[in-house]
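Note that one protein chain is taken out, while the other chains of the complex remain in position.
In order of appearance the chains are A and B, and numbering begins at 1 in each one.
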Amino acid sequence: MVMVTVWGSLRAFTDDRAAVEVEASTFKEVLDALSRDYPGLQVQIKAGVSMAIDGVIYKDAWFTPIRPDSEVVLMPLMVGG
Amino acid sequence: MALDEYQKRDFKIIGTTPVRPDGVDKVTGRAQYGADFYLPGMLVGKMLRSPHAHARIKSIDVSAAKALPGVKAVVTGADFPATAKGDTLDVQEHCLANGVALYDGHAVAAVAAVDANVAKQALKLIKVDYEILPHVTNIEDAIKPDAPIVQAGRRGRHVPEGYSDNCTGWCEFGHGDLEAGFAKADKIITRTFKTSSTHQGYIEPNACLANMGADGRADMWCCTQGHFQVRNLCAQIMDMDQSALRVTASEIGGGFGGKTTVFIEPVALLLSQKAGLPVKLVMTRDEVFKASGPTVASMTDVRIGMTNDGKITAGDALIRYEGGAWPNSTIFPGAQSAFASYDLEAVRAQGLNTLTNRPLQAAYRAPGAPQSTYAVEAVVDELCEVLGLDPIDVRLKNAAQKGTKSSYGPTYDDIGLIQLLEAAKAHPHYSAPLGPNQGRGISNGFWFNFGGETSVSLALNFDGTITLVEGNPDIGGSRAAMSMMAAEELGIAYEKVRTIVADTASLGHNEVTHGSRVTFAVGLATIKAARAAKAEMCRRAAKIWGIDADAVVWEDGFAKPAGANAGEHDPMPIEKIAADSPRTGGPIVGHHEVTADGAGVSFGVHICDIEVDPETGFTKVLRYTVLQDAGKAIHPDYVEGQMQGGAVQGIGWALNEEYIYGEDGRLQNAGFLDYRIPVASDLPKIDTVILEIPNPGHPYGVRGVGETGIVPPLAAISNAMSRTIGVRMAELPMSPPRVLKAIKEKG
Partner (left out) sequence: MSKLHITTSINGDQTEFLCNSDESLLDVLRDRLHLTGAKEGCGSGDCGACSVTLNGRLVCSCLVLAAETEGAEIATIEGMADGEKLHPLQRKFLEHAALQCGVCTPGILVAAKALLEKNPDPTETELRYWLAGNLCRCTGYDKIINAVMDAAAEMRGA
């Protein structure tokens, strides 16, 4: 299990919790588990998310491994100038 | 250890300052920019634009324009294939209105004719019947529940009640118990700040040349930050296969985020398709201001609590952005970066985006960060002033560092903010004496930096030189940086590498040149492509020597036996391996494709001295110092150039630049005379200090440097202003009339 922190406006879909626990060992599995366990997150996940894993921001890296003690933070997809 | 992880090493070429490969072309006028391409039979395209801020297009009669001799095509939004969806449909409708004109300058029709005069005459013959609708162009009015609605059905699903349906986005970041934090504070300051919409102000107007054949295949030349993105957007809008459209990026005359999308390119394709001839479409400066994306305007409430000894106990911000007539996501990085420089136990940043009857915002250098950072840094500075504390000491006391849980969630790895603040404090600028009517301001700044999809190919020519093929338009010398990284890795001279920005048919997809990503991500891919080529060259040498490939190492441009056991062989130079390659297995090419992650965030600290004329309110920037963490500066002169250029754009934003809309919803200053960007005589020298705190996610330690420099100037100048005139101004730009008013009101 890994703890996934979601940003504030997504807490409406995680029973008002800032972090939720999901069964996952990769980036993609986190997204799949979140979509399954918290269907309200599907819209945002489809629209695009990044994920910070142990402080490193990943864009769409499905197969990035995640350890049970990894810090996982869901983030919006971003654009730059 | 993975190859993309940072390894400390001594460099031979990295850190030197060779002349960029495109340099001679650019000082002799030979470099070809977007408007510099011509084809036989080429037509001239022009666009007709709405003079109204918001109007239903009841009908468009193009018959007279079509009948004018010399006119080869006339199109409206209805001529696009009706296949684009979602965000792409928004882009399409921004290029050419479909039924409703949503801002002053929104294109409603376009023509292609044999020359510019005929095209202009044809525009005059197009009859548009408008039904004028109520409009709204500023944030305060747009978010009110009874505001005119710019586009129905766009309300964001998280937007709280009490806001109008113009509000398309709401977000919240942060952690900790805010009220407990504020309860610990000895002093709390709450203020509201406003910034105006500003334009990227690139000197080269958007331009493209499209050539579509009757077989539906097309070529395009255009100035863009990302020709792969242009291809993909145009292909979707025109319902073409991506392979049917080849886009070549011209040299680009500045972008700063503004050329990360399309404004005219699909229209040029549509005209070319209808006319069966090449069509060149170039925006006028008026069109650039009116119809290409400026950055968001903002209105931000900030509340920060501090103890008497300078510890920030809590920070809270509500950040409101308007970004024109379609949704955008700039509010996210705005809210994420607001407090990113601080190590806070209790922090919250809420963001709200609203539609207005203005052109769709486009990214502008660290999009969203300067506006929110300005508000936070101004309140931190005011607290320092009120509590009698040194502004750098307070920032040091609260600075984010390795292990800090950032205000947007993740825990920081190696970052350089503390080193920057210490360097700023020790810099002679910080302790230099000030005269009357002068003041000094400082500010932090933060930006994320990105990686993204990247594809690079590196070919070994038979004479031992290298052709490096990459796919990101070179805005500030990135071809030089790539050549340097390839040369460093291969151990050959910089001059032996020629880096080419290839068209969309020559490589896999490359994400736009944005997010300060190119030196990081394309550099990473270049290093790996070079390593792949090196490995192959070692294999070839091993074959020639009849030994195992892993018994060969690469050193300074030579293949060498790895040790005594590998046998006695003279080092084999790259030139010989190249010359023999047809007979040892064929041409040698290294390539690398990746979605690069691990860009590494970046911080900057700026120090600024100003002098204000109390009679006129005119502000002179006297001295300016930029300190920034580059991770590793590949070409230090070009890194400095990014830091200086970003700072000066921020200075313009703080002091002069603004979009001014009239009551009628029309833009009143669509030209460089009335929208005043900084000129040479406005500015002092911009001093730079590059710090190098290596990014763990890049083999050479590179962090992006392009964007961070625009983040601190807004607050640095505002803080200097407050300390000069004794009034806390809370609206940008601090143009002379506003400064004079503030001085007079203070009495």
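Rule of thumb we're sticking to: contacts are C-beta pairs under 8 Å (C-beta built on N, C-alpha and C of every residue); 3 or more make two chains touch, one makes a residue touch a chain.
Bear in mind that the values here come from a model prediction, so they are computed numbers and not experimental data.
The chain not displayed here makes contact, within the full complex, with B. Considering the full assembly, B:A35 is the residue among B:I13, B:A35, B:C171 or B:L233 that touches the omitted chain. Of the candidate positions B:L89, B:A244, B:L622 or B:L683, contact with the hidden chain is made by B:L683. Of the candidate positions B:A73, B:V648, B:L667 or B:V739, contact with the hidden chain is made by B:V648.
Of the listed residues B:T83, B:N117, B:N437 or B:Q668, the one in contact with the hidden chain in the full complex is B:N117.
Counting the whole complex, the residues of chain B in touch with the unshown chain are 17, 19-20, 22-24, 26-33, 35-36, 38, 116-117, 200-205, 251-256, 282, 284-285, 475-477, 637-638, 640-641, 644-645, 647-649, 671-673, 677-683, 685-686.
Everything that follows uses one rule, which is that only the chains that are shown with their structure count from here on.
For chain B in complex with chain A, the touching residues are 157-158, 170-175, 200, 256-258, 260, 329-330, 332-333, 336, 348, 350, 363-367, 408-413, 447-452, 514-517, 595, 597-599, 697, 706-707.
Chain A makes touch with chain B in their complex at residues 5, 7-9, 12, 18, 43, 52, 54-61, 64, 71, 73-81.
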